[in-house]
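To keep things clear, I will list the structure first and then write my remarks on it.
The other protein chains are all here in position, but one chain of the complex has been omitted.
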Amino acid sequence: MTTTEAQNGRPATAILLVHGPLREGLAASLTGFVYRNTGHIVYHDQYVDREKQLYFTRLEWGLPGFAVPREEIGERLNAAVAEPFGVRWRLHFSDDIPRMAIFVSKLPYCLYDILGRCRSGEWKVEIPLIISNHPELEPVAKRFGIAFHCFPITPANKRAQEQKELALLRKNGIEFIVLARYMQILSGDFVAAYPDAIINIHHAFLPSFPGPQPYHAAYQRGVKIIGATSHYVTEHLDAGPIIEQDVIRVSHLHTVEDLIRMGRDLEKVVLARAIWHHIQRKILAYGGRTVIFG
Amino acid sequence: MTTTEAQNGRPATAILLVHGPLREGLAASLTGFVYRNTGHIVYHDQYVDREKQLYFTRLEWGLPGFAVPREEIGERLNAAVAEPFGVRWRLHFSDDIPRMAIFVSKLPYCLYDILGRCRSGEWKVEIPLIISNHPELEPVAKRFGIAFHCFPITPANKRAQEQKELALLRKNGIEFIVLARYMQILSGDFVAAYPDAIINIHHAFLPSFPGPQPYHAAYQRGVKIIGATSHYVTEHLDAGPIIEQDVIRVSHLHTVEDLIRMGRDLEKVVLARAIWHHIQRKILAYGGRTVIFG
Amino acid sequence: MTTTEAQNGRPATAILLVHGPLREGLAASLTGFVYRNTGHIVYHDQYVDREKQLYFTRLEWGLPGFAVPREEIGERLNAAVAEPFGVRWRLHFSDDIPRMAIFVSKLPYCLYDILGRCRSGEWKVEIPLIISNHPELEPVAKRFGIAFHCFPITPANKRAQEQKELALLRKNGIEFIVLARYMQILSGDFVAAYPDAIINIHHAFLPSFPGPQPYHAAYQRGVKIIGATSHYVTEHLDAGPIIEQDVIRVSHLHTVEDLIRMGRDLEKVVLARAIWHHIQRKILAYGGRTVIFG
Partner (left out) sequence: MTTTEAQNGRPATAILLVHGPLREGLAASLTGFVYRNTGHIVYHDQYVDREKQLYFTRLEWGLPGFAVPREEIGERLNAAVAEPFGVRWRLHFSDDIPRMAIFVSKLPYCLYDILGRCRSGEWKVEIPLIISNHPELEPVAKRFGIAFHCFPITPANKRAQEQKELALLRKNGIEFIVLARYMQILSGDFVAAYPDAIINIHHAFLPSFPGPQPYHAAYQRGVKIIGATSHYVTEHLDAGPIIEQDVIRVSHLHTVEDLIRMGRDLEKVVLARAIWHHIQRKILAYGGRTVIFG
């Protein structure tokens, strides 16, 4: 399904993410590349890290009528911009539907939220499969007609199970993974296979309360606001680049049980926003932080 | 299913909502009624409107071991408290599962959200049926195994269709109704049949932007924050007692389409909180406003 | 004090705000103008209204070493960019300290907040005078060593008093005016003398509750969130382009007096943010809305 046909009546677009050293002429060179090839720009956002003198941009233009065939765009970009200016880039096409896997354990609410959004047409995304270390949520997968694979994890089998998971993901052409309250720490090897492509939801306002049972810890500390954090997974637990956070006010009246209940809505929304930014190709992660284009 | 058996391992409770003129001895009389009959209070919240000298309370106590059989509690309360102090009350039992009907039109996301929450075990509520004026969402109802009834509405048939709906609701023992983006104005007669028992979600921060297309109006006005409002339905459009509101920051960068997308999450959460307060028996509506107990 | 000397150790900059029809080559023409004249860009933000095909930008570059003397920049810009592309522009220099007048009535808190911020060095702004229609706040002006002028307003003298105020403002070289809870409606003639240069704070979340006593109205309506709105003043009351809004959660527990108290902090912060954006030259008002550059 990689064509220039319209989606929702909209022509397919090319989405280019670029970052590198700030140089005079770089922005004009990028927009010039599009204009010269008769492309129509529909989105252009730029960010400059003045301190480090770095340039970041997201440029999107219509493919119908563009003079360069899409399979040649990369090569041409290298010659016209990337090599002269020493920048790195990623190119996406809006009609390539991203293929996403969901990892879950026993808590159903993030899973229901994600599947409801997909079925409501909120996201253009394919979900070929759901992976879990427990069998409990298989009925949810079935309700939505999605394949469910259970890989129970023990210290002894972890490495082998992860290899099987990776094989399954590759076979299904999975581009990115969402950990929807998946209660297992992924190994460094696993994470290395999906750099900046595994999105986790942590049920606290990081860096407060990393690790398990953050709502209990928040209650003990007596905070007046709780939060949730979505981030890309790196080899360091709960320390990857933050994509989105949100918070809600609490008081002494709220028990730990209340915090857990109120936090669920935060988790769902904060995870959903991260997924949306990711599939819109709006995120550039660098230096432990994220640039989220507007 | 009205027994004193435990739910989630918790003993059944009686929940008493009282309001009336503020009088010395009223609070003590209420708690005394419980203690005297060997009840164990698990929740007690009070609110006093000092200006109007009104007293509001929500009192909850365990039923196991309570000396008064549940079917006699009302009569005893009248004699001991309501008549001497001239107050009004409502009594609920935590093991009576509320029966809720959902009204929808064509937009699926609030419906998915509600059904996902029910199936996740977030709420103790029964949903015997979904009513719509359009057929589009029948597959969603089916996916979750809930009866779907379609009542197309025209100016000519509105009165008759509403009567059929009311008959169906009564037959199913429906206690309250949730309008999950139902795009039809209910008649005064219909509303009168469910006083303080029809919850609507309006996709704006009322009283800003009542009526249709509030996101378009918000865009035109150039507001920097948009909101959503859940409220009990009265005969006056978008003017009933507000239960819950929430907001999200926007900017000139956001198109109307962005506002609609961002607003969906507000609508879902604001509606869900209202439903939760309602089924927890935490809401007392009076004088066009709501008291939401903590 | 219009020199290229450094402020806070920072070199003076030129700040250019441009808007007009979206055209290929416009952005490159603007940045090219700066680069060609050996200017160093320190800030560049752009916004495109895709629907109306309009382009907005804020471009800032260092003046030391810039090849064009500052008094000739405008003329050169017209020739190089504005005329060829049909755009409008405004040019500011970071070392021109804006001269601001404050209008107050009897409520002191926004005035204290503004003066405290100025004296703390938060803003680079000159305040030559405070104008009021009442004498009560003269001691506050004295405490901070600022001239205070009282112009009592009656229906009969309003026109004449406003003319005196305008003369005084002109004499003091006032560039923009802040209405810090000024309880008088300015005439259309007065407003016309300061287009997009009079900032008001309204103590409600506009368009909810325009006009007087919004906190009372909010209480009556039973809203669960209150807000404040800063906007440019136009001839239509409380209907000018919104610059900033913020909100705070309230409940049935809060009296009107509580809302007034809690709202004060909103008013102060929302007004202060608007002033800051204005003096940073970050605001472009058009079509009843504002673009606030990042």
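A, B and C are the chain letters, set down in written order, and residue numbers restart from 1 in every chain.
Everything that follows uses one rule, which is that a contact is a pair of C-beta atoms (placed from the backbone, for glycine too) under 8 Å apart; a residue touches a chain by one contact, two chains touch by 3 or more.
Just so it is clear, the model here is predicted, and its values are computed rather than measured.
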- Of the residues listed, A:Leu22, A:Ile201, A:Val223 or A:Leu259, which one is in contact with the missing chain? A:Val223
- Task: Using the definition of touch stated at the top, determine which of C:Arg36, C:Lys52, C:Arg143 or C:Lys164 touches the missing chain.
- Result: C:Arg143
- Note on the structure: Contacts from subunit B to the absent chain lie at residues 24-25, 27-28, 31-32, 35, 42-44, 46, 48, 50, 249
- Across the whole complex, the chain not displayed is touched by subunit C residues 108-109, 112-113, 115-117, 119-122, 140, 143-144, 251, 253, 261, 264-265, 269, 272, 294
- Positions on subunit A where the hidden chain makes contact: 47, 50-51, 205-209, 220-225, 227, 241-247, 251-253, 255, 288-292
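The criterion applied here is as follows: only the chains that are shown with their structure count from here on.
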- Would you kindly tell me how far, in whole Å, the mean C-alpha position of subunit C lies from that of subunit A? 38
- Item | Distance from the mean Cα position of subunit B to that of subunit A, given in whole angstrom | 36
- Quick one: subunit B and subunit C, Cα centre-to-centre, how many Å? 43
